[in-house]
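Before I ask anything, let me first share the structure, which is written out below as structure tokens.
Every protein chain except one is present and positioned as in the full complex.
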Amino acid sequence: MATRRFSATDPDLDQLYQRLSEGSLQPLWELSGLLTSEPRVRGVPHRWPGSELRELGSRAGDLVPVDRGGDRRVLACCNPGLGGAPYAVSTLWAAVQYLRGHEVAPAHRHTPAALRFIVEGQGVWTLVDGDALHMGTGDLVLTPSWTFHEHHNPGPEPMIWMDVLDLPVVAALDAVFFEEGPSEDADTRTAARSASEGWFGGGPGLVPVAGPPLPQHRSPLLAYRWADTDRALDAVLDTAGARWTTLRYTDPVRGGDVMPTMRCEITRVLAGASTDSVRQTGGRVLCVLHGSGEVHIGAERFDVAPGDILAVPSWTPWSVHAADDVDLFSTSDAPVLDALGLMRVQNLTTGQDGTAARGADHVTALHPHTTTDLSGAHR
Amino acid sequence: MATRRFSATDPDLDQLYQRLSEGSLQPLWELSGLLTSEPRVRGVPHRWPGSELRELGSRAGDLVPVDRGGDRRVLACCNPGLGGAPYAVSTLWAAVQYLRGHEVAPAHRHTPAALRFIVEGQGVWTLVDGDALHMGTGDLVLTPSWTFHEHHNPGPEPMIWMDVLDLPVVAALDAVFFEEGPSEDADTRTAARSASEGWFGGGPGLVPVAGPPLPQHRSPLLAYRWADTDRALDAVLDTAGARWTTLRYTDPVRGGDVMPTMRCEITRVLAGASTDSVRQTGGRVLCVLHGSGEVHIGAERFDVAPGDILAVPSWTPWSVHAADDVDLFSTSDAPVLDALGLMRVQNLTTGQDGTAARGADHVTALHPHTTTDLSGAHR
Amino acid sequence: MATRRFSATDPDLDQLYQRLSEGSLQPLWELSGLLTSEPRVRGVPHRWPGSELRELGSRAGDLVPVDRGGDRRVLACCNPGLGGAPYAVSTLWAAVQYLRGHEVAPAHRHTPAALRFIVEGQGVWTLVDGDALHMGTGDLVLTPSWTFHEHHNPGPEPMIWMDVLDLPVVAALDAVFFEEGPSEDADTRTAARSASEGWFGGGPGLVPVAGPPLPQHRSPLLAYRWADTDRALDAVLDTAGARWTTLRYTDPVRGGDVMPTMRCEITRVLAGASTDSVRQTGGRVLCVLHGSGEVHIGAERFDVAPGDILAVPSWTPWSVHAADDVDLFSTSDAPVLDALGLMRVQNLTTGQDGTAARGADHVTALHPHTTTDLSGAHR
Partner (left out) sequence: MATRRFSATDPDLDQLYQRLSEGSLQPLWELSGLLTSEPRVRGVPHRWPGSELRELGSRAGDLVPVDRGGDRRVLACCNPGLGGAPYAVSTLWAAVQYLRGHEVAPAHRHTPAALRFIVEGQGVWTLVDGDALHMGTGDLVLTPSWTFHEHHNPGPEPMIWMDVLDLPVVAALDAVFFEEGPSEDADTRTAARSASEGWFGGGPGLVPVAGPPLPQHRSPLLAYRWADTDRALDAVLDTAGARWTTLRYTDPVRGGDVMPTMRCEITRVLAGASTDSVRQTGGRVLCVLHGSGEVHIGAERFDVAPGDILAVPSWTPWSVHAADDVDLFSTSDAPVLDALGLMRVQNLTTGQDGTAARGADHVTALHPHTTTDLSGAHR
């Protein structure tokens, strides 16, 4: 209340304001900016170039041991609009993690959930509650809330990948818990196939009648492989007769998002095509896997290349124009907004609006078809 | 009320009984067998040998044109205990359908849902609401309630497959509707891949954000291919380190059974292994896809071979002993019993009982692991 | 197959039919009436007059002790179209039960669920798993599947009420189990308020955070009192500015029908008003609580009075015209048809059709308003 809006010289009001202040109270009529006609978003559109992320990751690998500070060698994307907070958008942490050959990042767990998306390279293993998952180009690997996870690189080559966490959301809810793993020694197991994939990665709709108990709130499948994703993208484009499409990664047993706080999607745009321009409430992080073109976010236009990470702030339209075939991974906080009844979507190309229904989180209606209801159970 | 339990010579009671009868009323105390300590099941364990089904199907093909009587050349399995009703168990119709080369079975639809399971052969196409699905060995093809469906055989070879319908259930509810297709001419389209599979048959958990509207009550995926099923069976056996396992066919987008009235499962038993002996409320139909061995149903023991269809009546224990590796397809009315809170399961090998929870239709706990909760949304 | 449709004199076909018969197989093309364009309903519209039910109940009370045959003095309504089966419609048992002063009907339980609706009188107590529920005029009392229940009449006056059970459905699924109570001696407890009502019968939407575990599949509230129902009917009519309306009895904690097999509703029609004429798949039983008028069922017209029980067969339109204010209790198998995707509704007055969505069991669209989605969870 640096400045007062009313009656600056009224001694009675002065006294009231004094007593309110002493009583840890504030008068609403002196507060502004609380209820705005549209979201007042501080985050700005931004691009972190993949080439620079790789180079700085490598440089950090040379200079900083992995065991310093959180046992992870991570560079966090800081949205320039967020005043120095280490967040890519106001609700998502995005970063690159760099692991040199023969390095290990030992086990810990935390209530913020994380996902790993690999733009290039292979050979590192992530263990999630002891289940060894190989990481390779185009794969999505989940380390859900409160699962122990660790990484080890048995080979000589370094590897870099993108991490996205829901840390800002969990922190805003005062619900961050953290625990070191049971051992300081890394578990350097590998496996031809993770148990998660052995049980739940079968063909579409095929699930074991008996097996490990299904985890609450999240997918039992922890790795989504590029070979499957690539084939599914082709099949949908072919079936739709379309030039671009978006797939969502979902729980293969119960449907619904892979985790309750982060929606994962992948968009393929064939050379020359452009997606619709869409905005929705909540933030989004993009990561270019293949191809080049332009990504428009609000009034900004970014030329993109593989490895680029981009920030799409809340209620900011974005679209992609592909110079050559583009594959674009994307994470958003949409499950949170859906669950709380706060999702709004506006397709600026088609003019369609949408307020997503709970249990109907088909909010990214990028595509000129009827929107699929991808909600699921997760009871 | 042929015989009276009480007061056979009391004239007052005679008069009361007379008035009750005139008033379309019956005295409960004269009725017996209504509430029995365990289900009084009239269906009996039975096997229809595959060799005979093939031979009789072929013979029918020689003698009976396909366009007679429902436009289908179908032989229905009649459980000997059901007094001539054309049902394999009291709640399921099972049959073989035989289509000669170049024959067509034109479109119709009905509220009873059907599934097709192919034991041997290929080359026939089933169109479901115009979507062309190829049928080949080991495939499961769905023609859900009230979808138009037709079959055509463009090649010279005849083909036979198993049909299972929920007809007894729908009939008991007085809810049978039927409609001829819009045209008498068959639609003889084929397609390299059905639209159903193009949209919803991608890798595990990968679904399009926008696409055709999801159907209510049932899976949007209409064909489950043997190559996927075979690979998933191997993966689960390998991951579990087990000698036998059961997979359920589910809705790949929302989870849950493929149709609201019929549960579809496939069991692989490696040579020399035996499944647990389990019984549950409701009926089941088995169909041997591969291998040979013994199927025990109640007190009966059947030597089985590919193409055999078997009836497992309600509350009757069944198990499989594999001589060589056995693949056994299975359909039950379990979704109905689950939805109505009437499912009971008893594993006679492990001694475990279960009353399945609604929204937890993991009822066929054949496997010595924790049972997977395969319930889904289908909202 | 008394008569053959084809080739009556073809010896090859004779031989095939002979072999089919020996093999427990039937040719579909010789079967007729399996798939009909509309449901072939055997049950017929019928009325059992309340005056007669009371008189015959009383006469049975004079002549037949309560402990004979099922420990209940019950007269079952037998629909004249059902060939002697003791069912009011093909999926519902309806009956009157008569208990003389100082009589008891000891505890048992069965998987078929039951409900009691009291047209007149009071003073009998029903114990459900030991919870004592008083029965009075206009009350609905539930004895859900597999709950022990018993009745006792501590006073001198006899009492009669209507029982409805889902017995035909449970029997068709071969899922009837029955068990005598732990003791032959009746538990003659009474209570100022049942525990069920104490915990879950509070104001609308008020439920205890901690209490007895919620039962699966059904409402934790076991009695719905007339005073509440009467007041709610008035409030809705007044708010809607309507002359007739229907309320559904639902689970007050999780929403949805009170039991998974039977929907309970009450319709109030003010003097001179008529309800829409509506038909839906599945059967219904009506019971007149107050008032007189005409009930039209199909082509039949019945003059009705309190205590009358009426049968509405599947897919048969029905409506009510009130001479003086009518209150009409109604039970149907609609939750079953909803769960299985088999519900169809047609309002012949407004011309609106409906196929009810799963999770949207708003099927009895009797009212010219937007239909309320009354589906619930029952997980």
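Read from first to last, the chains carry the letters A, B and C; within each, the first residue is number 1.
The definition used in the following text is that a residue touches a chain if its C-beta (ideal position, glycine included) is under 8 Å from a C-beta of that chain, and two chains touch if they have at least 3 such contacts.
Only a predicted model underlies this, so the values are computations on that prediction, with no experimental measurement involved.
S.K.: Specify the shown partners of the omitted chain in the complete complex.
M.R.: Its contacts among the visible chains are A, C.
S.K.: Any idea which of C:Gly201, C:Pro260, C:Gly291 or C:Gly307 touches the chain not displayed?
M.R.: In the full complex, the listed residue that touches the missing chain is C:Gly201.
S.K.: For the chain that's not shown, point to the residue among A:Arg218, A:Arg248 or A:Arg263 touching it.
M.R.: Answering carefully, the residue with contact to the hidden chain is A:Arg218.
S.K.: Could you tell me which of A:Val176, A:Ala227 or A:Ala271 touches the chain that is not displayed?
M.R.: A:Val176
S.K.: In the complete assembly, which of C:Trp48, C:Trp146, C:Phe177 or C:Tyr249 touches the absent chain?
M.R.: Missing-chain contact among the listed residues: C:Tyr249.
S.K.: Over the whole complex, note the residues of chain C touching the chain we left out.
M.R.: 193, 195, 197-214, 219, 221, 224-225, 227-229, 231-232, 235-236, 238-240, 245-256, 258, 265, 359, 362, 364-377, 379
S.K.: Would you write out the residues of chain A that touch the absent chain, in ascending order?
M.R.: 5-7, 10, 12-13, 16, 19-20, 23-32, 34-41, 43, 46, 48, 52-53, 56, 59-60, 62-64, 68-70, 72-80, 86, 90-91, 95, 110-112, 145, 167-179, 216-218, 260-261, 281-283, 313-315, 333, 336-337, 339-342, 344, 357-360, 378-379
Operating definition for what follows: only the chains that are shown with their structure count from here on.
S.K.: Just to be sure I understand the contacts, which chains border both chain C and chain B?
M.R.: none
S.K.: With chain centres defined as C-alpha means, what is the inter-centre distance between chain B and chain C in Å?
M.R.: 29
S.K.: Round to the nearest whole Å and give the separation of the Cα centres of chain A and chain B.
M.R.: It comes to 42 Å between the two C-alpha centres.
S.K.: Could you grab the centroid distance between chain A and chain C? Build each centroid from C-alpha atoms only and quote it in angstrom.
M.R.: It comes to 51 Å between the two C-alpha centres.
S.K.: Multi-chain contacts only, two chains or more: what residues does chain C have there?
M.R.: 379
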